[in-house]
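This is the structure I want to talk about, given as structure tokens.
For this depiction, one protein chain was excluded, whereas all remaining protein chains were kept in their positions.
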Amino acid sequence: MEFLTDIALLLDSTIRTATPLVLAGLAGLVAERSGIVDIGLEGKMLAAAFAAAAAAAVTGNPWAGMLAGVLASMFLALIHGYVSIAQRGNQIVSGMAINIAVAGLAPTLANFWFHQGGQTPLLGDDARFSAIVLPFAQSAESVPIVGTIYAEILSGHNFITYLTVAVIPLVAWMLYRTSFGLRLRAVGENPEAVDTAGISVTKLRYQAVLIGGMLCGLSGVVLSTGMGAGFIRDMSAGKGYLALAAMIFGRWKPVPTLLACLLFGFVDALQGRLQGEDLPLVGEIPVQFTIMLPYVLTVLILAIFAGRMDAPKASGIPYEKDH
Amino acid sequence: MEQPFAIETRGLSKHFGDVRANDELSLIIPKGTVHGIVGENGAGKSTLLKMLFGFYRPDGGEVLVDGVSVQFQNPMDAMGKGIGMVHQHFMLVEPFTILENIILGAEGSSDLKAAKAKARAELRELEEKFGFDLPFDEPVERLSVGVRQRAEILKALYRGAETLILDEPTAVLTPQETEQLFGLVRQLKAQGKTVLFVTHKLNEIMAITDDVTVMRAGKVVAVRKTNETSAGELAELMVGAKVARAKSREETGEHKVRLSLDSVSANGDRGHAALKSVSLEVRDGEVLGIAGVAGNGQTELLEVITGLRSVSEGTLRYDGNVIANAAMMTDPITLRRMGMAHVAEDRLKTGVVDSMSARENAILGYQREADFSARGLLKLKDIAARAAAYFESQDVRPRNPNLPIASFSGGNQQKLVIAREIARDPQLMIIGQPTRGVDIGAVTKIHDQITELRNKGKAILVVSADLDELLAISDRIAVMCEGEVVGTLKVEDADEQTLGLMMAGEKRKVG
Partner (left out) sequence: MAGANKKLPLWAEAGLLPALNLLAAFIVSGLVIWGLGEDPFVALSLMIDGAFGFQEAIGYTFYYATNFVFTGLAVSVAYHAGLFNIGGEGQAMIGGLGLTLAVFLVGGDAPLLAILLGIVGAAVFGGAWAFIPAWLQAKRGSHIVITTIMFNFIASALLAYLLVGPLQRPGGQMPESADFPEGVGLSHAHDLFAAIGFSFEESPLNVSALIALACAFAVWFMLNRTRFGYELRVVGKNHSAARFAGIPVARMMIIAMMISGALAGMMGLNEILGEQLRLIGNFTLGYGFVGIAVAFMGRNHPVGIILASILFGALYQGGAELAFEMPNITRDLIVMIQGLVILFAGAMEHLFRDPIEHLFMRLRRKEAV
């Protein structure tokens, strides 16, 4: 029975830790499907985490935090869009620049406003997105298996996690069932075809980048006001890059990307569980090694499933009208 | 009262920096006719088309459609006025189906499913009217070039095109596919559409058009009724002088086999069988031409010969010595030292490094030779001297080897590449697309050079998409189709019709 509880807890925290990855992974997917590589997910996530925590701390309202976080991320997305689309700059360099600038700016502002050494104050439960217990969860707990799944795994997540569950089909629907999605996918494959069809490449790509900014903003918001209770220096800890790797592993498609993010979430949950555990045969694994797990997994995934075979053909290449 | 013209331009001009790409063009295209526009590379045809299609905005002059002056801000405006364009490089999204490509940008509904259903019904009518039969739900990447082109034409018609601009439509077609296209063009004309047929192939102009406009250096130099002119007259108008005749081939006698391929197979980049049991011989003192529709194994053939692709079966020999088989391959540097030179078919992608200077490009492939480096160090003075010598011998302009190679015209780039490749007096030349993107003046010079090398007893293999070119310079022509050599003809026995059937895989011949 204890084993089952362990599994339930593990899956529960898989869902929790996968949330920001899924949001960021979809953000990267939408941008890249339009031809804009977004290595700046990390920076946008961090900026959103900071803005959300700061706004929530000042107003005591998590919704204000969400708004601030999403806006901050969309602002950075706009900068990346401007550099990539209007300036025809190197998209990887632009993304890295944003990551580094935010890594400096966020703690500077945190220090200026809150004087807590680059953090924001600890958020009270009212100021963050706390666990929502789904209806009847308590009474369902006694029902074997189904009840456990409902009560332990599905219930008790924050609002943004449930929002994410809705966002996934929404993004998939947008990409594959709407004319906008058709155009967006087309512009990442062959922008010239889109241009000659009389559709503005520039506008489409800005739209995609902004949608990505919004989704990525949510992933930062959940980090500081859902999973955590405040902003901590470097709290994104490479999740933006993990999300990008998950997107590559997921072949630039929503559902496989979701599954890849869940895998990462699971590994992250596992590493949390393994800390301090005495395992048979190997004994206790030093915490530094369990921390490495997601990063090592990323490298392995990229090593095995790399290649650009499925990548949108025009991704990363600035569109120039005159050749 | 006379009917207004489908398209008329008055004093249309466009310049890029100092270059006058289009200079005061005035054109008249009557409704319901097929109008040809000819001119060599760089004559300004593409610029004109892009203005007619709203892709560029003119710097001066005006465009009239149906007698009304129009100002296109973008292609959407042009389509709104009934102008459709089929680009030389198809504007299709490869993973999308034909249907998705056709509705892209003209969906008419934000719900994709509804948009598709609506389009399907309308397309069925168009299909009937013009005699199309297209696999709508097939992804474009799986379709042949001819089918893709018809999809492009249908796409334009679906958007309500009354005037269709076809830009170099036959460049990638077999002669038989070209015939099919002509049939479609006649059908379009019969239904009252106007067609603007842009090409540099004069025989096509003679075959399909009613009128023809000749462009040279950004200007209209002549307008003729097609049945009142000749290919010869048009050629002279295009070039502005009598066309020089190519150097004649001298008798070189029977020579030994320089390069031989014996049942060579190789895989392409996507792992498919790109070459299937190809056997060929090139002898000293002859030019072997390789014909075929692009993408039928010619690229891979060049690559296996020049040490850039491994062989899965069969044997390649140079002067009787094995240079590649399933177990080994010889690297390009060794091949060059053995006497093989390679003019790459895609110059900007492979033959040069476009952002490097002409001087640095002058040693590409030969950087390890003692002339240019010793003990790991570059001999900068010798390299500069050699580059200057190449510029001199080939009359490359502008005479500044320090400029990036990308800032030279295609012809000047190619001249430099050829100078580099013949500098070591190679015995075997492997040449891909010798005159692609090269202006006519330079074409003759390059053809002469190839003939001269042949007359001196060199063995030469030329891959070209241009049948006229192959017929002009080859001794024998081998035709490739789907990775196989479907036949080899002596040039005396070859004509476009036979070669075309072989390119389409409908006829085999061993000669």
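Which chain is which? They are A and B, in the order written, and residues in each are numbered from 1.
The criterion applied here is as follows: a contact is a pair of C-beta atoms (placed from the backbone, for glycine too) under 8 Å apart; a residue touches a chain by one contact, two chains touch by 3 or more.
Everything numeric here is computed off the predicted structure, so don't read it as measured data.
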Chains on display which the left-out chain touches in the complete complex: A, B
Per the touch definition above, residue among B:Leu308, B:Met338 or B:Val491 touching the missing chain: B:Leu308
Contacting the left-out chain in the complete assembly, out of A:Pro20, A:Gly69 or A:Gly118: A:Gly118
Among A:Leu10, A:Val58, A:Leu78 or A:Ala101, residue touching the chain not depicted: A:Ala101
Interface residues of chain A (partner: the chain not displayed): 39, 79, 83, 87-94, 96-105, 107-108, 111-112, 118, 237-238, 241, 244-245, 248, 286, 288-289, 291-292, 295-296, 298-299, 302-303, 306-308
Sites on chain B contacted by the missing partner chain, in the whole complex: 16-19, 306-308, 331-334, 336, 342, 344, 346, 349-356, 360, 363-365, 367-368, 373, 376-378, 380, 398, 400, 403-404, 406-409
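Heads up, the rule we're going with is that only the chains that are shown with their structure count from here on.
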Chain A-chain B separation of Cα centroids, rounded to whole Å: 46
Residue ranges of chain A in contact with chain B within the complex: 176-183, 185-186, 189-190, 192-200, 313, 321-322
Chain A-touching residues of chain B, taken from the complex the two chains share: 16, 53, 55, 74-77, 79, 85, 87, 89, 91-96, 100-101, 103-107, 109-113, 115
